[in-house]
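Every protein chain of the complex appears in place save one, which is left out.
Naming follows writing order (A, B and C), and every chain is counted from residue 1.
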Amino acid sequence: MPVNVGIIGAGRIGRVHADALCRRISDAHVLAIADVNLEAAQAAAAEYGIPQATSDHTTILSNGAIDAVIICSSTDTHSQFITDAAQAGKHIFCEKPVDFDLGRIDSALAAVNAAGVKLQIGFNRRFDPNHARVRQAIVDGEIGTPHLLHIISRDPAPPPLAYIRVSGGIFLDMTIHDFDMARFLIGSEVEEIYAAAGVRVDPAIGEAGDVDTAIITLKFANGVIGVIDNSRQAVYGYDQRVEVFGSKGSASTGNWYPNAVTISDSNSVRRDLPLNFFMDRYTDSYVAEMQAFIDAVVNDKPSPVPGIEGRIPVVMGLAARQSYIENRPVRLTEFQ
Amino acid sequence: MPVNVGIIGAGRIGRVHADALCRRISDAHVLAIADVNLEAAQAAAAEYGIPQATSDHTTILSNGAIDAVIICSSTDTHSQFITDAAQAGKHIFCEKPVDFDLGRIDSALAAVNAAGVKLQIGFNRRFDPNHARVRQAIVDGEIGTPHLLHIISRDPAPPPLAYIRVSGGIFLDMTIHDFDMARFLIGSEVEEIYAAAGVRVDPAIGEAGDVDTAIITLKFANGVIGVIDNSRQAVYGYDQRVEVFGSKGSASTGNWYPNAVTISDSNSVRRDLPLNFFMDRYTDSYVAEMQAFIDAVVNDKPSPVPGIEGRIPVVMGLAARQSYIENRPVRLTEFQ
Amino acid sequence: MPVNVGIIGAGRIGRVHADALCRRISDAHVLAIADVNLEAAQAAAAEYGIPQATSDHTTILSNGAIDAVIICSSTDTHSQFITDAAQAGKHIFCEKPVDFDLGRIDSALAAVNAAGVKLQIGFNRRFDPNHARVRQAIVDGEIGTPHLLHIISRDPAPPPLAYIRVSGGIFLDMTIHDFDMARFLIGSEVEEIYAAAGVRVDPAIGEAGDVDTAIITLKFANGVIGVIDNSRQAVYGYDQRVEVFGSKGSASTGNWYPNAVTISDSNSVRRDLPLNFFMDRYTDSYVAEMQAFIDAVVNDKPSPVPGIEGRIPVVMGLAARQSYIENRPVRLTEFQ
Partner (left out) sequence: MPVNVGIIGAGRIGRVHADALCRRISDAHVLAIADVNLEAAQAAAAEYGIPQATSDHTTILSNGAIDAVIICSSTDTHSQFITDAAQAGKHIFCEKPVDFDLGRIDSALAAVNAAGVKLQIGFNRRFDPNHARVRQAIVDGEIGTPHLLHIISRDPAPPPLAYIRVSGGIFLDMTIHDFDMARFLIGSEVEEIYAAAGVRVDPAIGEAGDVDTAIITLKFANGVIGVIDNSRQAVYGYDQRVEVFGSKGSASTGNWYPNAVTISDSNSVRRDLPLNFFMDRYTDSYVAEMQAFIDAVVNDKPSPVPGIEGRIPVVMGLAARQSYIENRPVRLTEFQ
């Protein structure tokens, strides 16, 4: 029996999910899409064949035919909309981050818990075939007991300064995905973080109160030591690589390229640049995470990325920021 | 203004095109799908939201609202259906091969010509990003004047013997795609072919009157010398690589993998196998070729792969077969 | 007990072998070096600490203390010097090719046979770690029964026209190494050859009566089909790759690079060019082949590359040339 779905937010990521739900996932049925910008909602509805477009998300929450909502609105609305949707008895898929305030996150998760609905946080990278294959190598014992973790995560270009000013800072805006990836890959909790960082890409980012370049050390409960490398600007494109090194070997990912062509001439042996940004690189993972959400609802399975998975990376981001400010290792317990 | 389309054939490839036309290509509107197996047509219609399913393809040809037909039926129907569709004034996309009989091909192409409709042959590999990038390297002059061409084209496993017996033989069934690729990449006509071949994979293929392993040398009008390497069985998966070598360098493709992960352990440094077969490897190219067809119809542009492109590889296949039988280089003019 | 060695020829390759024998191979003792250019002999003697330099190679042949000679003089002297050395009772290492005349080769081999001395032909590529590893994959059964062989063998630049005019033509000068490699890798004899070739690199090569670009098909007695790709000019450097494809998989070599560094910038992801020519690419193989020769002499083991291995590739070269001239497959038996 298909799941009836409402989408809140018709921006870039909302449309990505609409495409997946309407065209790629057979047991989902999108009944409505909402956006504060009604025209955006209407345009998406027209493109994906969604019967109803609205500027009022409560229309969706009060629609008794809708089983599940997809929250793709701006971050500052996430925790409230989760709470509202839970109280309306809807299953919830919510884009990350849930919130930057632990109190508001806890309220939202409590509402989800009280309502007994499913909540999946949109950490789509877990569903990327590369990252999933590395995780599988660990689960299957191909590389033995993990000892070390490396994550290279560099964006092709910094976001606008206006965005950076309200982003929560690099650790909560950018590294947060890598914090989730670190936990996902290693399957253990991080206990302590040390962040070394600086302004290397653009002084204006520093003037906006943020950093653009960082090396973050993670100590896991199971003894693994990890390191995350972040930059706001890799001129060659989106650089997304991980390596887990263990007692029996190593599993590492390369980047994802638009083609597998090599050109050799009198200057060099070369490839075209890797895929430029997350929409290209992680295309399939958006479909896969949404498929997983619909499956969880249809078959009453646990959420593959439940609400607590959205809270912990925020704690990690707060700890990393504190570590950078005070130049000392910070234990996550300082932020519980 | 969208193009109204009818699909003839609801088998594997028909469904691939239905998926592309219904879900991926915005300016196409599929009105009907036909299959001699009515249930297959109905199942496809249900899955892709096509209004009409029929067991009678003439229903499509006589539907005045339909602008274009997609011929995905069995090979022996292609030339007749092309003729019928042309006479009905429909634009035509037809799966390869058009036919194995040059007379019947010529009749079909004459009908297309007389009707002034567009015909695109389904050589989807031209739309693969790897092959397209190699072609672009030549067009852009990145590798200078081409001197040599290599095509490695090996299937993961042989088809059933029952299929092989009616396939027309490896040169017309399998190499035909590589003949098209050779012409596409080099942009010049082949004048002479020499085929060395044998039965290496399975003696039963030999007993069925065919070979399963071949090296085919091509001499092009522009002086390029090419070689095609075919095998019916590469145990590591679908092996599809090309290299063009020229006066200023070389452009070559590697295979396409499910992930970019490397596992290093005490035995080896390894990757998972490449994508296993054409449906996985060439997924995007099916959408791209259909998009190109719809664009040609909507914008009244020339077919990117017109009918003559479907005739020439058949001539090449006949020449290769003759070359193998008589163990001598065969000029294509012997088959005009 | 060390082997006492005399070297005939102090040109480039003579010095390569002198370096290996004097500095890298502990159980060889070079007593003398001869060259028609006395100064060249003296210079090499000074550099490598060889006691005697002479312009007269018979000084070496008549030196009773010398056990083995290394023939590095010009090709036209090879067959005579082999005969002379054999009659003097010396073991012989001789650079390829032995000769282009089958009668003279047979005389030389007969002399070797009559004298009961060892003769090793300088097909150094057999001792290259890449080619040796591919051969080992076949011997160990890693890739099952071989079906297909590919050899890419392209020089970085053509030799001087003066050299080309006396070289015997591309098939006897350049492809001859690939013919040996083909036999070495597959471990079976070639029965028939078809050569397609042309002048693509430089019209002056054509005016000198030669071709510079070729695709050569080989049919082996064991059913393997092979193809050799030759060009006199790969602008990106020395291109030396092989692939053997079999029932259980494939073994292929990449090129050999000066470093393993990748540079990624806003244009491309690239490597430096591969090693430029045979002296760099095959450095280690020269030492390894000479070590094998000395071992064979010291331990009275069979020559790893006996005289017949020098004859067969010449037959293959003659067949390839005939095939090109007459544009037909040529059986090697035509040249026995």
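Note that a contact is a pair of C-beta atoms (placed from the backbone, for glycine too) under 8 Å apart; a residue touches a chain by one contact, two chains touch by 3 or more.
Keep in mind that this is a model prediction, so the values were computed, not measured.
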Among shown chains, those touching the left-out chain: A, B, C
Absent-chain contact - pick from A:Ala114, A:Leu161 or A:Ile225: A:Ile225
Candidates A:Asn124, A:Thr175 or A:Ser250 - the one touching the absent chain: A:Ser250
Touch criterion as defined above, residue of C:Ala251, C:Ile294, C:Val315 or C:Leu332 at the omitted chain: C:Ala251
Absent-chain contact - pick from B:Leu273, B:Val298 or B:Ile312: B:Leu273
Chain B residues touching the omitted chain (full complex): 234-236, 264-274
Where the unshown chain meets chain A, residue by residue: 144-145, 147-148, 150, 154, 194, 196-198, 200-201, 213-215, 217, 219, 223, 225-227, 229, 231, 233-236, 239, 245, 247-250, 327-329
Positions on chain C where the hidden chain makes contact: 23-24, 26, 47, 129-130, 132-134, 137, 142-143, 248-256, 258-266, 272
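The rule is simple: only the chains that are shown with their structure count from here on.
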Touching chain sets, computed without chain B: one piece
Identity of the most central chain, Cα criterion: B
Most distant chain from chain C by Cα centroid: A
Between chain C and chain B, distance of the C-alpha-averaged centres to the nearest whole Å: 43
Between chain B and chain A, distance of the C-alpha-averaged centres to the nearest whole Å: 39
Touching two or more other chains - residues of chain B: 248-250
